[in-house]
Structures are given as C-alpha cells and as structure tokens.
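Heads up, one of the protein chains got dropped from this complex, but the rest are sitting where they should.
After this line comes subunit A, so read on.
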Amino acid sequence: MTTAQKKPTTSAMIASFADPDQRTTAAPFGHALNRLAEERPEVVGLSADLAKYTDMHVFREAHPGRFFQMGMAEQVMLGAAAGMAEVGLVPFASTYSVFATRRAYDFLCLDIAEPGLNVNVVGALPGLTTGYGPSHQATEDLAILRACPNLTIVDPCDSVDIEQAVPALADHAGPTYLRLLRGRVPTVLDEYDYRFELGRAAELRTGRDVLFVATGLMTMRALQAAARLEADHIDAAVLHVPTIKPFDTATVLRQIAGDRLVVTCENHTVVGGLSESVAAAAGFAGIATRIVAAALPDEFLAAGALPTLHDRYGLSTAALCARVKAEL
C-alpha cells in the first residue's frame, strides 16, 4: 500500500483480519473444494443461505448441480447433509460457526457424529473474526465441539492450511468441523517447510526462551510476534496445532517439557479450547508446566473493528509481544 492506512473503526459483520500489506489468497476454501470436486464426483456442497459469505459460492458457480441451498435453516442443513452421506455422497456444509454449533448442535451431534458419517461442517467467522458482536462471534465453538465424540476439529492458520485441509477432511472417513477463514485469507505457511497433516502438530520455528503453542490464525500472530521479539533478544519457537481434535498430545508434551515459557495462542475463549487442551495434556501426564494463555476472555465480547478488538482482547501481535515480555 502506498497511502497511509486509516485504522478501521467499523463493527461490520464482514471484516478482514489480514494486515494491510499482507499477502492473501481469495476464497481458498471454495477453490480447494472445486479442485477436490473435479477428482471426486461424490463431493457435494450445502449452505444455509450463506454460500456467498462462506466462499461456497465459488463451488456453487462451478458445480451448480452439486450445490444444495437449504435456506436459513441450519438444523435441516446438517440433518440433510447426514442423509446425503448415508446414501454415499461426501457433503461439505457451510454456515457461520455460531449457527453450526450453538443452534444446530443436536443435529451435528446425533445425525452426523454419532453414526460417524463423512460430513464436513464448515463454520465461518470462528472466534473473534467479526466485530459484529456476540450473535456472530463463535468464541466458544471449540469448547462446544471438543466434547463431541467422533468429531475431528481443524482450526487452520491461513490459505495454505485450508487448501491442504479440504482434501484431507474429505479423505477422513468420519465427521469433521473446519473453522473457516473466508474472503481474502492471509498466505503465510508457504514460507515454511510445512504440510498440513490431519492430527499432527508442526514446529514452524525453533527457539530457546519461549514456546508459542498456537492454533488457527493465532499461529500467524505467533510467528509475527516471534520475529519481533528477536529485537529484544528473545528467542521464541512456534508449534502450530491445526488439529484441535484428535489432539497431538505426544508432540505437545515433548515440546512443553523443559523450562521455556509456554504461551498458548488461540482465537477462542480461554474456556475449553487450546489452552485447556494443553493444560489437560500436561496435567494428565504429570507435567507441572505453567501455561500462559493468550485467549479471549470468558465473557461476551464487544462490537467494534477487528484491530481494535484484537488489541483489547490480547490477540494482536503487539499484545502478544507485550504479554511475553511481561511474563518473562
């Protein structure tokens, strides 16, 4: 950008969390689904009146006969996705995360997860990725879904993660939930020696002083924070945990052993998400490690512009750096 960016101050529903000068990829989910659909004729798409805002419109335009509009009715969308899977199709069903989890949980749980069907639920606006307020901020979706048996949960960092996760989720025989980043999505992980592997955490960066254990878009922030902390002679490692369930306990336990400051980073309430997954893994294994949780507070969040809110609730890169320096 050549002109100075005025800091956004809008609480609009659709907003970008990408930095102004960041490389991005348009609608990576929709394009990945299209590529998958070319190879697998059984792949179909559904949406609950939110195709346009979940990047499903890309699939709808390329494969109109394989897209099913279910209307603003998340319960029947997930029930119907289960019915489609029962007769041999591989559905991807998209809506906002708040509706997939809070509103339609019984259908996700009993129609999809209990029979172990290959239905892939795609939830947009996870955590704090809209400034629109609690009606659309899925700050507790991981907490709701982690307790659901059979369900695989993926929180991707960027467009690279999404592009590689989509075929992996379809290949996985059971049900999955993808926290969707939509629109112009940052492209970050192609600069690292990294490939998405379902169920596996990956060390993106080594470091002696601090270990960021991060998931979702917070991996991007952790990488930025680690780079900035170099100026303060703080050497920070980043472990990316894109699969929240099943949790890669072995890798996480191996990484948190030792005396580095462990900072978990997640775009989710501090209740029931990554930080408690790490704490539980450590506790159950008898490892006494203090964990600093960079997570959303256990409260209904304010409306506002995303940069403002990410600063306020500790998810911005600057907030992460300040947190580390305060804790060291």
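Just so it is clear, a residue touches a chain if its C-beta (ideal position, glycine included) is under 8 Å from a C-beta of that chain, and two chains touch if they have at least 3 such contacts; residues count from 1.
In this section, contacts and distances are computed from a predicted model.
> One chain is missing here; what is its name in UniProt, given the choices "Coenzyme PQQ synthesis protein D", "Glycine cleavage system H protein", "Transketolase" or "Nucleoside ABC transporter ATP-binding protein"?
"Transketolase"
> Consider the whole complex, including the chain that is not shown, and state which of A:V44, A:V121, A:I244 or A:V270 touches that chain.
Counting the whole complex, the residue in contact with the absent chain is A:V44.
> Going by the contact rule already stated, which one of A:E86, A:D171 or A:D190 would touch the omitted chain in the full complex?
Spelled out, the listed residue whose C-beta touches the missing chain is A:E86.
> Hey, which of A:M70, A:L128, A:V185 or A:A202 is the one touching the hidden chain?
A:M70
> Among A:F17, A:F59 or A:F107, which one is in touch with the chain left out?
Within the whole complex, the residue contacting the unshown chain is A:F107.
> Spell out the interface residues on subunit A facing the chain that's missing from view.
Contact residues on subunit A toward the absent chain are 44, 65-66, 68, 70-71, 73, 75-76, 78-89, 91, 106-107, 110-111, 114-115.
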